[in-house]
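Removed: one protein chain of the complex. Kept in place: all other protein chains.
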Amino acid sequence: MPSNILHFFDNFWLAIGATIAIVMAYLSVNAIMLIWLERKLAARIQRRIGPTRGPFGLVQQIFDMVKLFSKELITPDHVNRVLYLIAPVMIFAPVMALCTLFPISATWVFHDYSVAVVLLLAISGVNILAIFFAGWGSNNKYALLGAVRAVAQNISYEIPLILSIIPIVMMANSLSLYGIADAQTGVPYVLLQPIAAIIFIISATAETNRAPFDIPEAESELVAGFHTEYSGMRFGMFFFAEYSNMIIVCGLATVLFLGGWKGPYLPGPVWFFIKVYALIILMMWFRWTFPRLRFDQLMKFAWMVLVPLALINLLITTFVLKLI
Amino acid sequence: MASRFDVVQDAESRDTYYLNMGPQHPSTHGVLRLKLHLDGETILSVDPVIGYGHRAHEKMAENRDYLQFLPNPSRVDYISGMIYNIGYCQAIERAMGIEVPERAEYIRVIANELNRISSHLLWLGTFLLDLGAFTPFLYAFDDREKILDILDRVTGSRLTYCYGRFGGVTLDVDDLFLQQTAEFCTHFKTRFALYEELVIDNVIFQERTVGVGVFEPDLIQKYGVSGPCLRAMGQANDVRKDEPYGIYDRFDFDIPTQMAGDCFVRSLVRMDEMRQSVRIVEQAVKDIPDGPFIAPKVPKRIRPAEGEYHFCVESARGNFGIYIVSDGSDIPFRLKMRTPSFANMATMPDVMKGTLLSDAVAILGSIDIVVPEIDR
Amino acid sequence: MTLHAYLLVSLALFSLGLIGALSHRNLIALLIGTELMMNAASLNFMAFNRYVVTDPTVGQIFVLIIIGLAAAEVAIFLSIILRLYRAYHDIDSEKLVELKG
Amino acid sequence: MPDIIVYIFVVLTLIGGIVAAVARQVLYNIIGLGISLLGLAGLFLNLGSPFVAAMQVLIYIGGITVAIVFAMMLSIAMSLLPPTPNMAKRVFAILSGIVFFVALASMIMGTHFNSVEPAAQAAWSVGQIGHALLTTYNLVFETLSLVLLLAIIGAILIARKDTSTP
Partner (left out) sequence: MAFVKDILDGTKTLLTGMKVTLNNFRKPSITSKYPIEKIEMSEAFRNVIVLIEKDDIQSHDCIGCKACERVCPSFCIDVDGERPEGMRRMRATEFKVDFALCSDCGLCLDVCPTDTLGYSKIHDETGYNRSDFVYDLLDPWRDAEGPTVERLRKLEEEQAAAKKARTVKKAAAKKAAAKKAETETSKETTEETPTNKNDAENNDA
């Protein structure tokens, strides 16, 4: 069994403080690096150069952060102040909580929950409310439309997401992330459950509101969607949350389908992060290749394609597991 | 407290609301304003509000002589400025009966068709941008940049050309230009595969465009739809074939047509038009004769005889007509420009009715409007 | 926390739900009041499960069933609200006095 | 888990409940409900059932609250003006609530429960719940599935847009 972070600290509060510090530091650095990665990747795909300040353009992100921090935080006059102010915090908080759930290696894990998968899905559902608060509180038609779309989309894609996880849970016979990763001896589940893996990565892309499922913030239709009215670091929080969410879903996919930390030669954490970032690069690749789907097509795709496929997959898995 | 929540209200009905798309909006390509009456995401009616980019080009024509108006037409449609500029020159030439040397005619055809390709490439990029794909935009601009470089060498400008002169063009083209053009044609023919694989064949692109924004046949009569939008409705209408101007009757090219009239076939028609333009350019480059590039004897004062003159050319967006009323002086009494974007955009209330908000963006992108051309 | 404390919290929640359900005229607020009362019941089940019953799964199963029922109830209730809104353009419980659909 | 966290959850639950009960804007009611449910989930966690806590968050906050929010957005008119408070009704409601609370509280405080020793934290597992659901409580489980199915069908039937109406 992995060691709990509580084992390293005598004091409960110290453990919590340390966890928060580690997660915050990781998420900030991660978001900055992911923005850099996305820019460079997009530039290479489009045969541009991308950011050039500093070595490999890395300093550009620091400048951008400074810019975001130093910008004036505008609170428009017509907004619903409570919702408007609470939304950026609320969208970021669940992500932080979720980061603590992942088993990074066989021995590195903050806390191994027996129902971590359910907890992860549950807490990531809070994101929807935050997006809704942002859209409704902004009191702007574009923001409201974006929020409506986001809520509808997230509800719809949660179903195939969960349905694609259930076969994995059944095969691993565990709801704990550590247990699922541990159960994948030799063959990762992506080979045994390719359809579930595909459905998961599609639904995960939709859950994080990234292209081609970025209709809540479709810039050619809704200007900026639910964060139209936000400026400065409040907008930065949405930005942060988007990239941190990518970490969450890709981490989940890594644990569920790619065997978590397992891999030859290299130590566990290295393998874990290699897999996570490979999935993130895949999601970025989607984004820079495909056009955006229309709202009703998105819904149709979820309900007419993904859900039936996931259900069929679930049924087949059940029968096969029963036969074995 | 109550007033804070009344944004989503509409005077007549509580279920519907108005949404301003524009004048400052990422997908109206300029300062077009569409007043959308929405029920949820469904469009009940569209009210295009134009004139934000009005620059009084037609009035300007009444205040300056024919030569001084020369830079203006390319500003009307800055994306295919060459066609407008040369079209204006041709209109005056026909009015004055100026003979244009052979070589100048060929240069004009090459420049026009290159400009048409660059205009269509820009359309491809921005259309895909409207649909949410960013990468094809830059691929299209890569090719467009090559055209601009070629044209830049002889015309000196990259966007708003003032290359044509009454009776010819400003500068002769050299062998390097012809060689570059030929090279571009060979290169560009290989790029179609990329656009097809990345864009046209893509299932998401087809989902977004097939059956969306269908132009009903009665719109032709009602609004005077022209250009690729008309050809996508099965009408093989092209000024270059119907009433050939310049030397277009010498070239072998087809008019691509499609039947469905939706956003998807409009894209197909434009892709095919680029192929045809490449064909024309290749023939012109092969056949271009030697000789003067501007007529030796151009009257110093342009004074068309009293009367009315009409001349139309096929621009990248459709039928561009110039109507001149002359009172015999060297200043036009009235100059009217019939711009294709205006007519095509006027169909929007009929076409967009009942579609979704996302479709509105796709339709607007697919008819390829240039807002200064609408406003003039 | 003792069992009594949990029961008191649950009771307070129930009373708040009652106040909400009785004082509001908006149908959605009524629904929220009902939800609060159901959750108070869930808390009761959980508390008894922890402190009184020997089999620790029974209470949890009850709570799960309550959650499931609540979901079903909300689905039906909300569709009725939507229907009412479409018919009357209002969901004020005091104005909806006609029994005609 | 230190007691203070439990108290935080209790306070969350009660504050959320108060907001949900007395705020006049429906939106704030919903937020209050969400906070209250979050607190409840924390209490469930403390009562030794992370699974039910997770389910509470997943279904209540992620599902039901969002559904209510969605319904609120679709029937926007009511958020425009908070209905004028009917003072008599309010007073009556609060009074009845207080009376109810006092009566039951006195009853609870006067009752002695046969408290067994709290079972060990890990005495149950998700597997056990599943097992119980499919054996002892199978009838309840199946009935619940049927109810949910009927609810879905019913909801669709009721909320469907009439094509015949103009």
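Worth a mention:
By letter and in written order, the chains are A, B, C and D; residue numbering begins at 1 in each of them.
Keep in mind that, in the parts below, contacts are C-beta pairs under 8 Å (C-beta built on N, C-alpha and C of every residue); 3 or more make two chains touch, one makes a residue touch a chain.
This structure is a prediction, so every number in the text was calculated from the model and none was measured.
Within the full complex, the chain left out of the display contacts the shown chains A, B. Summary of contacts with the chain left out: across B:S27, B:S119 or B:T160, the touching residue is B:T160. Residue B:R64 is the one among B:R64, B:R94 or B:H310 that touches the chain missing from this view.
Against the chain not displayed here, chain A makes contact via residues 41, 43-49, 52, 285-286, 288-290, 305, 309. Interface residues of chain B facing the missing partner chain: 64, 67-72, 75, 135, 139, 142, 152-157, 160, 162, 165, 170-171, 194, 197-198, 201-204.
As a convention for this text, only the chains that are shown with their structure count from here on.
Centroid to centroid, with C-alpha atoms defining each point, chain C and chain D lie 6 Å apart. Those residues of chain A in touch with two or more other chains are numbered 80, 144.
For chain C, residues that reach two or more other chains under the stated contact definition are 89. Chain C meets chain D in the complex at residues 1, 3-9, 11-26, 28-29, 31-33, 35-36, 39, 42-43, 46-47, 49-54, 56-58, 60-61, 63-65, 67-76, 78-83, 85-86, 89-92, 94. On the chain A side of its complex with chain D, the touching residues are 12, 80, 82-83, 113-115, 118-119, 121-126, 128-129, 132, 136, 144, 148, 151-152, 154-155, 158, 175. Against chain A, in their complex, chain D makes its touches with residues 1-2, 27-28, 31, 34, 50-51, 53-58, 61-63, 65-67, 69-70, 73, 125-126.
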